[in-house]
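Here the structure is laid out as structure tokens; the discussion comes afterwards.
All protein chains but one are shown at their positions in the complex.
Every chain is named by a letter (A and B) in the order it is written, and numbering of its residues begins at 1.
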Amino acid sequence: MNHISPVLWQFLSKWLSNFPLFPPEASKIAPQMDALYFFMVLVSLVGLTIVILLVVSFSMLYHKQRHPHAVQIEGSTLLEATWTIIPLGLFLIMFVWGALLYFRIYTPPANAMNIYVVGKQWMWKAEHPGGQHEIDALHVPMGRPVQLTLISQDVFHSFSIPAFRVKREAIPGRYTTVWFEATKVGTYHLFCTQYCGTNHSQMIGDVVVMTPDDYKKWLASSTSGDSLAQNGERLFASLSCNACHNSGADARGPNLVGVYGSRLALSNGQTVTVDDAYLRQSILDPSQHVTQGYSPIMPTYQGQVSEEGVIALVEYIKNLNSDYRLQQTLNTTSFPPSIEGKPGPAGNAAAPGEVKQ
Amino acid sequence: MSAATIVSLPDQSTARVPKMNFLTRENGLLSWLLTGDHKRIATLYLISITVFFFIGGALAGLIRLELLTPQSDLVAADTYNKLFTMHGVIMVFLFLVPSVPATIGNFVIPMMVGAKDLALPKINLLSWYLYVAAGIMMIYTMAAGGVDTGWTFTTPLSTHYVNTHVITTGLCIFIAGFSSIFTGLNFIVTIHKMRCPGMTWFRLPLFVWSNYAASILMVLGTPVLAITLVLIILERTVGIGVFDPAKGGDPLLFQHLFWFYSHPAVYIMILPGMGVISEVVSTFSRKRVFGYTAVAFSSVAIAVFGFFVWAHHMFIMGISNYAALVFSLLTMLVAVPSAIKIFNWAFTLYKGSITFETPMLYAFGFMGLFTIGGMTGVFLGATGTDIHLTETYFIVAHFHFVMVGGMLMAFLSGIHFWWPKWTGRMYPEKISQLAAVVTFIGFNLTFFPQFILGTLGMPRRYASYPPEFQVLNVFSTAGASVLGVGYLLPVLYLTWSLKYGAVAGNNPWQATGLEWQVQSPPLTENFPEIPIMDHEAYDYDWLEHHQQQEVASV
Partner (left out) sequence: MSETATTTHGALAEAGVTHHGEHPSYQRHHFESVGQQFDATNFAMWLFLLTEVMFFGGLFTSYLIMRNWYYPAFVEGSHHLSIFWGTSNTAVLITSSFTLAMGVWCAQTGRKSGLVLCLWLTFFLGMVFLCIKGIEWHAEWVDQHVPGLHFTDADFINPALDPVTYNEYHDQPLSPDMATKTEMYFFLYFAMTGMHALHMVIGIAILGFMIWRAKAGAYTTGHFTFVENFGLYWHFVDIIWIFLYPLLYLISRHQ
């Protein structure tokens, strides 16, 4: 670039940066995605140029005035093979490259810090494990893998951060995850990109990337209450989960200490790994997620606990590695009579005599 | 200038449009409303489709006007949502899906196979009535307040969260779907059972092959849309949550069912257009289409593969990574036949004798714009880039490039190509070429900036947007006004030509194909006697010989 006058180069770069053709690259995956994108642009340009060249040059060379008699040609298997195999080859390269990127983006690393995001008409609520809540904003530290666990409380939404090149649908009824590692401090757009009703275009916000120190300061200053896990603990007791899920000898439900991440045998013979999605489903749809050796007496909490509540419960169970506090609550709580021997508030009475097998 | 065109008209001082033709055979409104003649039905369709195209276009104009400014200041957000929903529904179901098949296909396919009509004329008429019923329902829906779910009717938004006219729109699309099914059914039966003696499959014009492939998609895919709409309507009325997770249903089930039709639908929309391009490129380079067999089979390949790629609309929706992998691979495979066609058409020009009449200009526009649109489809078919580009203006640009830059240009190419056959009149060439160029320029100005907007991250279906996106949006709206002019012009001069256009004669383009060997406009029964096909498709040597015989025998 030495032969371009510095003035001209300054002008060009100023013009280009003020009229961007792509968003800032603010995450680790962004340059990787841009590389594939620009490869595709290049291939498209080349392909388009070839097509235009062919059409234009043939039009000029074989214009009627110049070439009044057409020569009938049936075809050419060689040419057919060429323009079948070369595009196919290029497309397959893009397929493989794209697939690698896709798996990378949708497979969070084990050490990623988790932030829950609940989408609802028409706002995003981000819940940090430490209890910090944000609306239409997301503060993240630079240089650390961050996983987002998304869910919607009503309709489909889609959480999009163009600068990070990540996007994931927030679906009602199940968790979806995406992860990124921010590399540049700054404020970037956050959009909802799945049409969700009247104020779809207002469901936007800011992603603020901070240095790790600034992030710690922000965490400390923006929490005013308990962490998610503490909220979850409170919910766990108030919903009387501890009536069955404790470590007593006659407990009607499995002990949840250390259950997160373990392999669990279900009563239908399947074995599952207990992750966020499993925990959520077993709260909302328990009869399909019965641990082996237990009866299907757990009531569903569908309709009794919001998605944020579920998130709090999940976060609590995830961090549950000791039974001490739980036993404390059992000792100090007295249960209303309706709990004894019946499935719970959600359904009608079960037949008497349904106990742990 | 006569060397620069292949147009060959009869002597205008003595030529007359034939007195007895399908337009003059019977008079009176009932003779049109109760007709079985495929050409009259095609004409009825042409008029109705044009009406809905301009309604959809007006909605597009309003959308682009709103998007001139970042704020939602022209219309309320709810209204904007209705605008883009109605624009999508009308353009997809009431314009693009029936455009080439129901107008040009209806008109020309029986003649191309050497038959006197389609196999089921009453079903053909029924198909038009269903279309009109759907259209009237759509107008009612708009007048009654419209629907704002997006043309994709994503659940649970469309089932439980809007109180607009989802059921009426669903019924409207259901009826339009049956219109489409009957058209496709008619084509398949006609092509299988009514080819004239000597007309083997590989002597059929490629337009027939393309419409055949599209008809298979119509017949097999549309019923799935029908049942999906039934389920949505039931869910809204009865309240069952088959798509509602709170009640045990699955919103992703809707997505699978919806896209199982809607992806083949895009091939229903584009394949007939590709058929037009084959005819036009061949005629205006005086050459058989290069690689006839490859082009014919690629149409069928697109139809078959098109059924197996639907989940590429769902890559970020929580389908498993492995499912995404499979659908991405299949998407790459379905892209290849389209590439094959583009190259075959380009090589048809090789050693041809090329002229640039209006249909050919539109065909060139198609080839360039469809290449861009198709390539950007590959951007989206690769799962990694799809994550960034999906649900943004990149998608909007992609599908407008293939549908408008591709299909609509092909439709206009076909209308201009068969206009002389249809009406017996030529349209004024200079203004039509101007309109083609204006359309091309306007189109690029409108939609190319949207690729950049999408890459920058601007989401689709946004009534208001961050201010840094305004410059590109202004470009896009400016282009839209030019595009509007380009589309209005043909309505004007084509209507003018009905009375004042030059008399076309049988074969103004010197084309092969059985439809060009009969009078313009054709007789109601097309052929006095069923012809015998004794030559290959696009046989210009036969045509020359045939014309010499005509001269000799007079």
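Structure notes:
The rule is short, and it goes like this: a contact is a pair of C-beta atoms (placed from the backbone, for glycine too) under 8 Å apart; a residue touches a chain by one contact, two chains touch by 3 or more.
Just so you know, these numbers come straight off a predicted model, no measurement behind them.
In the full assembly, the chain not pictured is in contact with A, B, by the touch criterion defined above.
Only one residue in the set A:13, A:211, A:273 or A:287 touches the chain that does not appear here, and it is A:287.
Residue in contact with the omitted chain (choice from B:227, B:437 or B:498): B:227.
Per the touch definition above, the residue from A:101, A:228 or A:298 contacting the chain not shown is A:298. Take chain A: the residues that touch the chain left off the picture are 284-288, 296-300, 302, 343, 346-351. Interface residues of chain B with the unshown chain, by the touch rule above, are 110, 115-121, 123, 181, 185-186, 188-190, 192-194, 197, 219-224, 226-228, 230-231, 234, 237-242, 247-250, 253, 257, 525, 529-532, 550, 553.
Just so it is clear, only the chains that are shown with their structure count from here on.
We define each chain's centre as the mean of its Cα atoms; on that basis chain A and chain B are separated by 37 Å. On the chain A side of its complex with chain B, the touching residues are 19-23, 33, 36-37, 40, 43-44, 47-48, 51-52, 54-55, 58-59, 62-65, 67-76, 79-80, 83-84, 87-88, 91-92, 94-95, 97-107, 121, 154-156, 158, 160, 162-163, 165-169, 171-174, 176, 189, 191-202, 204, 302-303. Contact residues of chain B toward chain A in the complex are 3-6, 72, 77-78, 81, 148-150, 154, 156-157, 161-162, 244-246, 250-252, 285-288, 290-294, 315-318, 321, 324-325, 328-329, 332-333, 335-336, 339-340, 342-344, 346-347, 349-356, 364, 367-368, 371-372, 375-376, 378-379, 381-388, 390-392, 452, 455-457, 459-466, 471, 540-541.
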